[in-house]
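Note that one protein chain is taken out, while the other chains of the complex remain in position.
Up next is chain A:
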Amino acid sequence: MALRMWASSTVNALRISCCAKASFAPPFVLTRCFSSVLDGLKYDASHEWVKHEGPVATIGITDHAQDHLGEVVFVELPEPGGSVAKGGGFGAVESVKATSDVNSPISGKVIEVNSKLTESPGLINSSPYGDGWMIKVKPSNPSELDSLMGPKEYTKFCEEEDAAH
């Protein structure tokens, strides 16, 4: 069972993640990883989140994703001004000798990218819903948000995915 987190600005302080110390597994630690899932965001099946506030949507990867990816050492982001398509890749993160595509949950125009990630890619690990945001987009089709998962659905999706492996 994933632990459901309802905090907002204090979520990172309260976040529980047992995968951070992967090599140490005392008997009383549960083997399932707990990831935080924020209320108010929408989620897609490839583990990106989107926060829609008026004309701007902010996109990043979820706590579940960063936990499974490991320490992020490099982030590839698009240039502002480009466009993204729902389900299409817009960048990549590098961790544990792998580049992993990051996909956009919605279509739109990229209006800002998080330049802090160039110097501090680890923000994706330490603050996936906060300072680790990746791009801001002007949605071209806001109804696409309706087809995304809410927090409860996404939590269940993660549980099922972890249980299947």
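Here is the rule we go by: a contact is a pair of C-beta atoms (placed from the backbone, for glycine too) under 8 Å apart; a residue touches a chain by one contact, two chains touch by 3 or more; residues count from 1.
The rule is simple: contacts and distances are computed from a predicted model.
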item: Name of the absent chain as recorded in UniProt (options "EF-hand calcium-binding domain-containing protein 2", "Aspartate--tRNA ligase, cytoplasmic", "BPL/LPL catalytic domain-containing protein" or "IBH1-like N-terminal domain-containing protein"); value: "BPL/LPL catalytic domain-containing protein"
item: Contacting the left-out chain in the complete assembly, out of A:Val37, A:Val50, A:Leu69 or A:Leu123; value: A:Leu69
item: Hidden-chain contact residue, picked from the options A:Glu53, A:Glu79 or A:Asp146; value: A:Glu79
item: In chain A, positions touching the absent partner; value: 46, 68-70, 73-74, 76, 79, 87, 89, 92, 94-101, 103, 115, 118-119, 161, 164-165
